[in-house]
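All protein chains but one are shown at their positions in the complex.
Up next is chain A:
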Amino acid sequence: MKRILALACASALVLAGCGTKGGGSDSGGEGAGGVQTDVGVTDSEITLGVMTDQTGPFKNLSTGITHGNELWVKDVNAAGGICDRQLKLRIVDHGYKADTAKTLYPQIEPNVLGLVQLVGSPVTAALSGDLESDEMTTTPASWSSELLSNPYLMVVGTTYDVEMIDGLSYLQEEGMISDGDTVGHIYIDGEYGANGLRGARYYAEQHDLKLREVKITSSDNDLTNVVTGLRGQGVKAILLTTTPTQTGSVAAANKALGLNVPILGNNPTFDPLLHQSPAANALDKLYVVASSVPFSADIDKAREVARKYEEAGFTEPPNAGVPYGYAVAEVWGTVLRKACENKDLTRAGVHKALQQTTSAETGDLVAELDFSQPGAPATRQVYVAQPDASVEGGMKYVKPLFESEDAKGYKAPHQQ
């Protein structure tokens, strides 16, 4: 017995003698080229983090975004890097699980300057506080304007609420709806749907529309009964903040029930795969509003990215995540170059550079972005597109980038 106690005491002493983890301070310093640096930047490398979903429900889109990020890094490094430093990505998979992400974050945090990609609304919510206290500039793969309460989250593109407002003014401009009409809005409960609904409510208030709200969950795949209900209420248009499968169901029901009203959807409501679905012939009434382009859109830059994607030999079928991932990284490039000009590549320096970025160009992959106003969406411009199976990318643009008057006047929830 005594022997064991002695053993326990001895081992405790040994442990105590082993030296603790203490003293790990990451004080900033001056690096090569007279540039201030702290975390994730050495004299030859800038490391950016990617927290993505390679195994969970959003694995297709996330993999596309990751490949877009990788393509950009390759291009930039071939052109000599940024601030005389090569760029490096540190990629981790959290499988869309907030708990895994929460433990992986402290591991990746001391090694990266910022996060180029953070997938998943539960994950983003769980990490939001950490990102703020670590001053970690991060691009979430979500476009909810609610996220903008955190100044370190950089949303690349138009937020869902503004998309809806722009889209509704397009419908009105084209004479498809008019003041006082009844419109239905089908939305998935959650960050995505609630934000789209916010925009529709704003527009309805401005134009005296009667908004019929229908809340669904992301797993409801047959929406015929919902559309039947909306028909009974005499809607003039149906708004969607849903998944592509649900869009297909609504479009098919719209046609089959003889309702035939225009359908307006947020960016994520459409997927080129819908052209191969049973709803393929019912998509002619669908209008999609978006600030980023689909894969192989009819834009020079998008074609270039598509070509590089093929050359890189990735095996997955490409999707809209690829040009988006490339565009996001390009915005990061603009911000990092700005920070380099300011001779400050610290986290705080990057954040300052972000706020000084008033016109980030991505070759029209995403509308031009202005991050100088805290809490406000970086752009309010959208494209309006219609599904067209004959066009590459499955979409034809019916209206180029524009910003409606209503969207200009809209105050986002955290806008100051």
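Definition applied: a contact is a pair of C-beta atoms (placed from the backbone, for glycine too) under 8 Å apart; a residue touches a chain by one contact, two chains touch by 3 or more; residues count from 1.
Definition applied: contacts and distances are computed from a predicted model.
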item	value
Which of "Heme lyase CcmF/NrfE family subunit", "Branched-chain amino acid ABC transporter permease", "Ferrous iron transport protein A" or "ABC cobalamin uptake system ATPase BtuD" matches, in UniProt, the chain that is not displayed	"Branched-chain amino acid ABC transporter permease"
Omitted-chain contact residue, chosen from A:37, A:128 or A:319	A:128
Residue among A:93, A:330 or A:344 that touches the chain left out of view	A:93
Of A:176, A:194 or A:348, the one touching the omitted chain in the full complex	A:194
Contacts of chain A with the absent chain, listed as residue ranges	1, 4-5, 8, 11-12, 15-16, 18, 20-23, 52, 54-56, 59, 63, 66-67, 70, 91-95, 97-100, 102-108, 121-122, 125-126, 128-130, 133, 144, 146, 149, 188-191, 194-195, 217-219, 314-316
